[in-house]
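For subunit A:
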Amino acid sequence: MTSNSKSSGDDQLQALLETVERLRREKYSTLDANLVSELLRMHTDSGAGDGEIARGVEQVVERHLAERA
Partner candidate 1 sequence: MASDKKTIGITKANATALSNLVIAGRFGSELDAAKFAMAYAVKKGTPPGNIEGAETKWNVGSVDPDGSMRSLLESFYPTGEEPYRLAEHLMNEGIKSLAELLGANGDLYDTLFTSAQTR
Partner candidate 2 sequence: MLQIRALHIQDFGPFKGCQTVNLSPEDGVTVIYGENMRGKTSLLNAVRFAFFGKVIGRGTKAMPLHKIGNWEQAAAGKYGFQVQLEFTDDCHEYKLTRSCHPREGVISPRHDEDYLVDYFLEKDSNVLGPQQAEAEIKRILPEQISRFFLFDGELLQEYEDLLSSETDMGRRISEAIERILGVPVLTSARTSLLRLKEKSEHREATAAQGDQKTREFGNQLADLHAQRHVLNEDLERLERELEEARSQKASLEEAMKKKERLAALLDKRDTLDRLMKEIEIRRAAKQIELQQAMAGAWCSLLADPIRNATKSLRESELALQTELLRADVLSSLHVNSGSECPACLQQVSPDAKQRIELSIHAASDKDRAEKDRELAAIRRKLTALDQYTGASRTDVLRILWDAVEEAAVDFAAKKGERDEIAKQLESVDEESLRKTKTDFESTIRLIDVLEKGVVRTRDLLEQNKSDAENIQRRLDKLSGANLGAERRRRELLSDLHRLFNEAVGAYREQLRKRVEADATRHFKALTTEPEYAGLRINDSYGLTIVHQDGSDIPVRSAGAEHVVALCLMGALQNNAPLRGPIVIDSPFGRLDRGHTRNIIRTLPNMAKQVILLVYEDELPPDLAREELKSKLRGEWKLDRRSARHTELVPRKD
């Protein structure tokens, strides 16, 4: 029953992104917007296992830190 053509599933993702982005702007402006949105997207993949996601998150964070260093 998941979204057909990129409609409702994406709508939901959009809503999540908006919420997080708004909070980021208000209170965590030092955090990078792209990083945040990428982390969020990673967790929408219901097919991936917990371990996979954890590794993925770590990689993304490390990459970000390396870019800033």
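Keep in mind how these were chosen: all candidates are chains of the complex that A comes from, given by their letters.
Please note the rule applied: a residue touches a chain if its C-beta (ideal position, glycine included) is under 8 Å from a C-beta of that chain, and two chains touch if they have at least 3 such contacts; residues count from 1.
Keep in mind that what you see is a predicted model, and the values were worked out from it rather than measured.
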Candidate from this complex that touches subunit A, chosen among 1 or 2: 2
For the subunit A and candidate 2 complex, residues of the former touching the latter: 1-5, 7-9, 11-13, 15-16, 19-20, 22-24, 27-28, 30-31, 35-36, 39-40, 42-44, 46, 53-54, 57-58, 61, 64-65, 68-69
